[in-house]
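Encoded as structure tokens, here's the structure I'll be asking about.
A single protein chain has been omitted; all remaining protein chains appear in their positions.
Chain naming follows the written order as A, B and C, and within any one chain the residues start at number 1.
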Amino acid sequence: MDLIGKYSYAGLTYLVWRGELPSNEQARMMDALLAVCIEHSLNAPSVDAVRFVASCGVPLQSAVSAGVSAFGDWHGGAIEQAAQVFQDGVKASQVGGRSLRATAEDMLSGYRKRGEKLPGYGHPTHTVDPRTKKLIEVANETKLRGAHLDLAEIIESLTEKYFQRHLILNVDGCMAAIISDMGFDWRIGKGFFIVSRAPGLVAHAYEQLYYDKPYKAPRWDEVVYTGPAERPIPGK
Amino acid sequence: MDLIGKYSYAGLTYLVWRGELPSNEQARMMDALLAVCIEHSLNAPSVDAVRFVASCGVPLQSAVSAGVSAFGDWHGGAIEQAAQVFQDGVKASQVGGRSLRATAEDMLSGYRKRGEKLPGYGHPTHTVDPRTKKLIEVANETKLRGAHLDLAEIIESLTEKYFQRHLILNVDGCMAAIISDMGFDWRIGKGFFIVSRAPGLVAHAYEQLYYDKPYKAPRWDEVVYTGPAERPIPGK
Amino acid sequence: MDLIGKYSYAGLTYLVWRGELPSNEQARMMDALLAVCIEHSLNAPSVDAVRFVASCGVPLQSAVSAGVSAFGDWHGGAIEQAAQVFQDGVKASQVGGRSLRATAEDMLSGYRKRGEKLPGYGHPTHTVDPRTKKLIEVANETKLRGAHLDLAEIIESLTEKYFQRHLILNVDGCMAAIISDMGFDWRIGKGFFIVSRAPGLVAHAYEQLYYDKPYKAPRWDEVVYTGPAERPIPGK
Partner (left out) sequence: MDLIGKYSYAGLTYLVWRGELPSNEQARMMDALLAVCIEHSLNAPSVDAVRFVASCGVPLQSAVSAGVSAFGDWHGGAIEQAAQVFQDGVKASQVGGRSLRATAEDMLSGYRKRGEKLPGYGHPTHTVDPRTKKLIEVANETKLRGAHLDLAEIIESLTEKYFQRHLILNVDGCMAAIISDMGFDWRIGKGFFIVSRAPGLVAHAYEQLYYDKPYKAPRWDEVVYTGPAERPIPGK
């Protein structure tokens, strides 16, 4: 109880996940990391799930629960995927005694050869992601940046060479690099997304429950049927 | 194991819920009850929840789970609400020694006075619900119909007198009456809807996962923002 | 983006839920409110749900989602119940032009007469709840306390008179009073619990997934069967 008031909620999240109290710098970084994806809109599938479930006459937590269940590989999953890539990369660099740049070249040539998508890079609309800029600023100020963020930026600078177009380090990738520098296991990456988005899911559930119509559903004329035409039932 | 092959799956559902083996008639009725809501389309919010969650890169059961969580008061909930009404009504008739018709008149005049909606009656498009007709047919043939379905039909015949328009006994109401005649507690009414719809939710999850695009979301230009206009951040 | 770094994550939660930026005092109060229930252990049913689901080979968010779905009326629900009581009480006092004390006496005599449990009061082990003390301290320092917390404390002081034993204002009741003083609708009370506990659920899911055995289940000899004895299958 002595912790309340002394540490921010985000700072205590660090305690719960790491078993250690955060320094002031770590607590500040946690606040920035959790704040960065707090906002979103109906064009995220988790929010649509919340809205549809909330429209059915269920308690608030049921709708939020459905939204959380939507945080799969393609919706917030890039944080853990990218964190794994960066952690493997830094480890490989240390074990092999090679520079981060040489390691990055190896990694990118592997991705190009396998035709795989690089997690944590690229954005449909942003060419500079203001959230990334801000997170890196805080990581610099708190002196928490380290080899993982360095590697992430080197990879960004090499994307044009390997993929013919510049892929920006996006917000998932940036979070991935910073939590790696903070010593988090990549497998808790999804946790950052879950906690960060929870207030937004609650807000959407609340709005749908109390300010919107029940039983939200597309109208029949909005549904496109793609199956076979009507068929006779055999033996009739 | 001796039960498999001897009893249909629906018949065994009776066993699991009641602790007694069903007669052939009860098993046949269970099959009809569970079959009657197996089909539906995208214009049910549970299905939309399944679709959005499935589009996020999650396992099949996660998407189905989100759909099940949407079976709230306004989506399948009428079965238990109507079953409670019928069970209370039949009990009141027996305790008070009054006819079902007199009881029905009391009930309807209560609903009219309180301005409440009668659960299990009315349908936006059907004037005769073919599913109801079929269920009643099976209930008659299996001789499982009893006081609850009688009461349900008497109420239907009185709706015009009390509400100025004929409200048909819909499929929820019909299921409610029949499960009451079979001796089910009204509080397991939702269970019939859950089991009945489960194959449909699975089908939608499967189709979305393997035959549709990931990350299903409305486009930005489809989202209507209703909040305040952009405001300056104080102290900037 | 200008908000990140300037506002804590908890402060931004205020923005997302209210549509207004918090003052420094409101942001500080939010941090204390969300911090206060961040910690818990296996003896909360939501955590057990997380643990069992996580043991089945599912992604992290599935296990957390199951935990969130457990935040029902009896698990975190007292916040919204108590907030409703306090908001109704303060409104009644203002409308009727009666003192908070007289209003509290009316309320308590109603609860006693109806034999109902007063939400937000009493604790199985604590006689003074250190979390409550802390929250009230912050509410005093930030000058956010108002009529709702006043009413809550008056009610506490009267519990012995009406219920023959002192019932402390517990942490749920205290949160309820403070969020009411901050102007939150009681119906978003569960949201505070959800966001607050989310990091804990993530930690339990993570630990179960990566540091515990799969397929967590009670052993057969721990299950107590209370049904009928083995019966013959008719017609065999």
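By definition in this document, a residue touches a chain if its C-beta (ideal position, glycine included) is under 8 Å from a C-beta of that chain, and two chains touch if they have at least 3 such contacts.
All values derive from a computational prediction rather than experimental measurement.
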{"item": "Of C:Gln26, C:Ser69, C:Thr142 or C:Ser180, the one touching the omitted chain in the full complex", "value": "C:Ser69"}
{"item": "In chain C, positions touching the absent partner", "value": "41-46, 48-49, 52-53, 55-58, 62, 65-66, 69-75, 77, 214-220, 222-223, 225"}
{"item": "For chain B, residues in touch with the removed chain", "value": "1, 3-5, 7-10, 12-13, 16-17, 28, 30-32, 34-36, 38-39, 59-62, 64-66, 68-73, 76, 130-131, 133-135, 137-138, 185, 187-188, 190-191, 194-196, 198-200, 202-203, 205-206, 209-210"}
{"item": "Interface with the unshown chain - residue positions in chain A", "value": "2-3, 6, 19, 21, 58-59, 61-62, 65, 69, 227-228, 233-234, 236"}
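Keep this in mind: only the chains that are shown with their structure count from here on.
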{"item": "Leader among chain pairs (count of C-beta contacts)", "value": "A-C"}
{"item": "Self-contact between copies chain A and chain C, residue sets same or different by half", "value": "same"}
{"item": "Separation of chain A from chain B, taking each centre as the mean of its C-alpha atoms, in whole Å", "value": "37"}
{"item": "Averaged-CA centre spacing for the pair chain C and chain A, given as whole angstrom", "value": "27"}
{"item": "Shared interface positions of chain C, touching two or more other chains", "value": "3, 59, 61-62, 65, 69"}
